[in-house]
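A single protein chain has been removed from this complex, and every other one stays in its place.
Chain nomenclature is as follows: A, B and C, assigned in order of appearance, with residue numbering initiated at 1 for each chain independently.
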């Protein structure tokens, strides 16, 4: 269908909050042709007027899906519509990039992954932080053992506004943190706990505190909210040898690597261990300033061309959905610890 | 025993981490005579040499307790010794100031409160943040309704070092946050959840995430750890009308009051409410720079003279111990939500 | 030539560092038609390809100037070419917006101002900070006497890069600070001193320290450089009643108003006055987030339509050039204080 010589014909669905960034990148990529920009809200679509000469702005999704010359679709519509749109597109043999979360439940996510495999199409999820140079730097530092053993990590992703009425902060904001944690640690948590509060309308949680329990008593804690005085996006990874603070909002010090740690010294005295604090230099590494979204889109296009799996592939997205699903179950049951294994067992 | 005309004779037990601050203040107060400084470790006691002329430095606690001219004791020894020392002192008719936590379990705390009532002595706990001018400013703002309804609050109190081998971060660090939350909100949580990780020695939690569930879906979340690259002590209170960030480590902006909030607008459209973000000025109020510890000590002395209850009285300290006890139970049961009411029911 | 009903036909010269921002705004303004985008460097022009459908991209300036349907020109070419281009355009009866500085010497600036008056055309200079909401907030606070008497102000505008080979930091960076200072204080300095260092090539000053001496011993000091580890753009205004720090790079606290001051108390004691420091709240006012460049362009268009003078008019630009000229003379004479009055006397 697509090959290296002719550009990939892409239709993008949704032009709301994040859509313009996707469209801008797709439009600028030399091996992509942004054929359609689809949004059922004419006022939203009007914002794209004049910006993408050659691209058809259109409200009718079915018409676009029916266009056989469209190779791939990019879905940036509300989360609850992801599944139906992605399913329809895959069924029609199109490659699919869908914004996070992949779906709103595990069964739907599994359906999409299976469908993509069956139709031999690329299914990719918009876990854009897995393409962020800061996150990749941390991943590399972890792989090289620079931090020693990871003791725990915690993340705060809050801001004021972008209030969602249909999905809560767990499904709207925390997918980023879950995606980053799974990517950095390279494993799944065993269980998940989640607390939250629905402050504004009593139904949708505006703030959540999510705890992922990884093997070996390794904790990952996430605080997500759209009800905070300031925009904060920070993650701290505490290792036995070094510690990293990643502040995505910082202009200069996005990553700070602290040569700090606590060591256990010798044998216990009076039955108690002695601990020694080590505190050395701090390094602020130079990071590549490339837009992560561009790298992400390129992985999508490359995967289509090569027939390989992208980093943020369907299975990856499904794992995030599994964690979110467990989190949601915990949230609804007062913070009870929910085991992941039963959820992940594939139904025959 | 004591009156306005002669200074209060005080014996201080413990001269470790926090002890020097207590002793310095006690020594400087005109209506206090620091009679004894007690520490069983001669090396620790040596640090006080020459600093408090007229004060007896001594290792034998019993001898000091037996001195009938001692009106009051100040206890700054390891947490696990608080109960026995306080009990002994109260039994001997002395007023007691004990560093937080009041005791390591609810029964002990109740015993001390009852004993103080019976002996008509002042029992006070070192919840020093209830004497902090920033915390008091926030309390006043809340009482005047400046923030509207409180939606939720969260706190982070972390640093590197001060590793404890005998008590975990819940009992060592979080008492401050619990004390502040109870003081600010003026009520008890209904239930408590707590997660943690014992990274260093596998037994004592170096990091904990504590969630207090107050009536009306009001959440308070606390992150406490001694395994962090930087010292942070901050609390955010999110109200319906305004929001406050309190950064105890900041030199200039200890409190920032954000005239920010999210309002629900009119009737739901398509079944969904519309929310509007309001964002106005930020105010950094001028705060009194008085040392909170001095105000605290003065409350102790004044309460002894007046026969009134201090702010951080025994009942207050007991409530904090109740929350910590529930947190500990939750911690030991994988984060299960623990109800407070059963714990607080007084045994006949 | 132009009126409210038909859009203003504008040609923009120069598409380098700042040009894209100008073109984007001009293109989006409903009452403007960006007819031409002119740059003699084809590679630079190529960057605009596809972004402005309907606009002619062209390298030949003369052809554009000769187009009688062009009502106004916007000049964003290198500083040394400003005069010739502006002169040519005004002579041909076009309105002229020219980026700062208006010209590289006072005589040229005067020629342009006179020519604009003679031809009854708008001449405007790109002193964009006079349209910045933070600067306008400060101006308003000063006018309302909120700061009391202004004691002095100082500014730092530094970054790494944007090294200029043809003009120094005084002419390249400091025009912003001079423009802001003249705007805020509403008067001209009496004399100017300037020191600098040509670190990179020994001829062009990469760093300058400029001191403006206003009437009444009021100092304004400017530090400008393109040889600094970090981007900083800050100005502090010290008044007798309050003080303002304006940090243009800050995301949240662009303006901080300190209720701080030093008061002289009563009569001198032992021949010396006593001073008392007052320190109150800090206010971070909410600012309009509008892009200053858009406001600036609108002032240009409105002035053309109304026949009124824009804020950053030719006389305004000439005053800035006068200060820069005096600064340059001082720089060349080792920092000697240069009086402005002789420079400003109009040659008969």
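Keep this in mind: a contact is a pair of C-beta atoms (placed from the backbone, for glycine too) under 8 Å apart; a residue touches a chain by one contact, two chains touch by 3 or more.
Everything numeric here is computed off the predicted structure, so don't read it as measured data.
Note that the absent chain touches A, B, C when the full complex is taken as a whole.
Considering the whole complex, the residue from C:217, C:267 or C:345 that touches the absent chain is C:217. Within the complete assembly, C:236 is the residue of C:21, C:81, C:236 or C:311 that touches the hidden chain. Only one of C:100, C:136, C:157 or C:256 touches the chain withheld from this view, namely C:256. Although one chain is not shown, part of subunit B still touches it, namely residues 50, 53, 230, 249, 251-252. Counting over the whole complex, subunit C has residues 151-152, 154, 160-161, 163, 165-166, 191, 193, 195-202, 206-207, 209, 211, 213, 217-219, 221, 223, 227-230, 236, 238, 240, 243, 245, 256, 258, 260, 262, 264, 272-273, 275, 277, 279, 334-337 touching the chain that is not drawn. Think of the hidden chain as still there; on subunit A it touches residues 252-253, 256, 259, 279-286.
Throughout what follows, only the chains that are shown with their structure count from here on.
Farthest from subunit C in terms of Cα centroid separation is B. Between the CA-based centres of subunit A and subunit C the separation comes to 43 Å, rounded to the whole angstrom. Spacing of subunit A relative to subunit B, judged by their CA centroids, is 39 angstrom. Mean C-alpha position of subunit B lies 54 Å from that of subunit C. Of all residues in subunit C, those that touch two or more other chains are 252.
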